[in-house]
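The following block contains the structure, expressed as structure tokens.
In this view, the complex is presented without one of its protein chains, the others remaining in place.
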Amino acid sequence: MTTTESPASLLPPKSSRHVPGQPDMWVFVLFESLVFTSYFCVYLYARTQHEAAFLRSQAHLLLWLGVLDTVVLLTSSWAVARCVQHARAGRYGLARRDAWVTAGLGFVFLVLKIVEWARLIHFGHTFTSTQFFQYYFFLTAIHFVHLLIGFVVIGVLILQLKDPRRRRQETVETCATYWHTVDFFWVLIFALLYVVR
Amino acid sequence: MSTFNKRLFAVWLILVGITASYLWIDHSAGQRGVPTASTVITVGAICFALIKVRIIMREFMEVRGAPQLLCRLTDFWVVLMGVAMLGVYFAGKAVA
Amino acid sequence: MKRPALLDEPKRELWLAWYATVAFYSLYAIVFFLVTRTQPPGKPWYDPTQVVGWFANRHDGLLIGFAIIFVLGGLSATSIALITYSIRRMSVSRAFSYSYLVLYAVSAVPGFLFICVAMTVGAMRPERNPVIQRWLYDLGFLSFSGTMGVFLIGSLIWMTAILLDKNRVFPKWFAYLNLCNALTEVVVAPSWIFHVGAFAWNGVIAWWINVVVFGVYTGAFIYLLRCMILREDFGTGPLPDLPSRHWHTIFPAEVGAS
Partner (left out) sequence: MLVGDFSECAVPTKGNGAGLVSGFRIEGEAAERRRNARSQAASQTLTRLVDRLVSPPMNRTTGERIIFWALPGVAIVWIAAFFLFPGFLPPMSPKASAIQVAAFYAQHTSRIRYSMILFNWFCVALIPILMLIVERMRLMAHRTPVLRFCVIGVAGAAPIVFLTSTIFWLLAAFRPYRSPDLTLLYNDLAWITFTCGVPFLVALCLFVAVAIYLDQQAKPVFARWVGHFNLLIAVALVPAGFAGLTLSGVLAWNGFLSFWVKNVAIALWLIVMAVALGRTLGRERDAAEDFA
């Protein structure tokens, strides 16, 4: 993997290594990951018990739409990662631009999701129609709620970057950490709902 | 100093690449619209997703610059999620 | 005349409220899990005769357990008061503390009074028409599990107050834990829709996972309220650290800030 053999020079010296953002946000990331993992486990178990029915319902999803969702969110994550680096270097204008790009891509994801839901409901696949769609709508909706909270978080980020008196790198990183969390939850949800067979 | 971070771009490319590979997995697995159950694809999809999660944490979330404790903790979490999900999956298979 | 030590303790009201909070939550857990055995909840898919059987099975437990709640349930106000006090100690508008107080004062009625009344009425007359017995059974469980709004908004109010606070009354991670708790109130909503499965009122997701989150959350805030009382200096500025030398293991965030 690309991550481990990074040149030491790119990393901050050991003494100044710091937790990105508030350490407290990481409590949220780890705790909420556990909660999501438990949802995923329940889903996977239900899946194994009714494999054929799940596959039949799953066939109604468009994989390419899921891939598009994922790419959009990954790109937004990339944008917010750049935002953090710009802010750290004091390039607040660029940082703000990237924050807006993040929010914009988040909005694109939101629209894609609503279109996808509308399409499924149009074809008669609702929250109450089959077990698979129960889980599908639950997982996508709870992720959707996290994303909506993410907009508030990005709003805070933009306000922070705007006002020189408020600018705190820690808050910027905290907000970014939240957004990445929403992103990697989607990566997992995507794999579990669209790809798993 | 350039404001364009090549490393982040590379990370993004890798992540998108893995995501796109799902299309190929899907294409090679199904017999034209009739999906069949496949343990290999399930395990593969979960593992790829977890690798992506780890890359996001390491690179985007900047865990690689964080204290050792957080590095280990996040790695442990990724393993924990994987073990939990795959464990439940195989347990479910055994029961079904 | 000998004065009891408690009367001279400046934090006496806070400690009384805290011990009452601990007593209330212990009592609540014992009554709901052991005495009445209404938690984990009954099956939502029971037909009327099965419901009658369910009531018959725990007849005495329901009546005695909920009678205890009828008598002591009002002690829930102590935790609400203490949390309201904690929010007032923060450097945020009073609107937050009053909102919390009113939201949770309201929550007591649907939160436990309805289930107590419905289950008592059901257990009282086992010979009642089974269809009506199931009506009471539904009322009890759904009012208890499905009372979401007050806890959702209450948790968000508390979260916002902690995040804005500069007096360090609560650690910021607890604010995020509030968010986790608020999200479980979203997750429980499908219990109004499904009779079977993970999202029913006794489901793995809508009940078991939520209860674990709620348990962690409750344990955390009871512990943190204790820390707050220990740290309270009756001033208006930032709360001092815990007098223990291990305080930094409890509030890791403050290490960086101070």
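Residue numbering begins at 1 within each chain, and the chains themselves are lettered A, B and C in the order written.
FYI, contacts are C-beta pairs under 8 Å (C-beta built on N, C-alpha and C of every residue); 3 or more make two chains touch, one makes a residue touch a chain.
Quantities reported herein were computed from a predicted structural model and do not represent experimental measurements.
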| item | value |
| --- | --- |
| Contact partner of the left-out chain, one of C:L113, C:I153, C:A189 or C:V211 | C:L113 |
| Interface with the undisplayed chain - residues on chain C | 7, 10-14, 16-17, 63-64, 66-78, 80-82, 84-85, 88, 91, 101-102, 104-106, 108-109, 113, 116-118, 120-121, 123-125, 128-129, 132, 135-136, 166-167, 234, 237-238, 256-258 |
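Just so we're on the same page, only the chains that are shown with their structure count from here on.
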| item | value |
| --- | --- |
| Nearest-to-centre chain - CA centroid comparison | A |
| Gap in Å, rounded to a whole number, between the CA centres of chain B and chain A | 13 |
| Computed distance of Cα centres, chain C from chain A, in Å | 30 |
| Chain B and chain C, separation of their C-alpha mean positions in angstrom | 37 |
| Residues of chain B engaged with two or more neighbouring chains | none |
| Shared interface positions of chain C, touching two or more other chains | none |
| Of all residues in chain A, those that touch chain B in their complex | 1-3, 6, 10-12, 17-20, 26, 30, 33, 37-38, 40-41, 44-49, 51-52, 55, 58-59, 63-64, 67, 70-71, 74-75, 77-78, 80-82, 84-86, 89, 91, 94, 173, 176-177, 180, 183-184, 187-188, 190-192, 194-197 |
| Footprint of chain A on chain C - complex, ascending | 171-173, 175-177, 179-180, 183, 186-187, 190, 193-194, 197-199, 204-205, 209, 213, 216, 252-253, 256 |
| Parts of chain B lying in touch with chain A, wherever the complex brings them together | 1, 3, 5, 7-12, 14-16, 19-20, 22-23, 25-26, 29, 33-38, 41-42, 45-46, 48-68, 70, 73-74, 77, 80-81, 84-85, 88-89, 91-93, 95-96 |
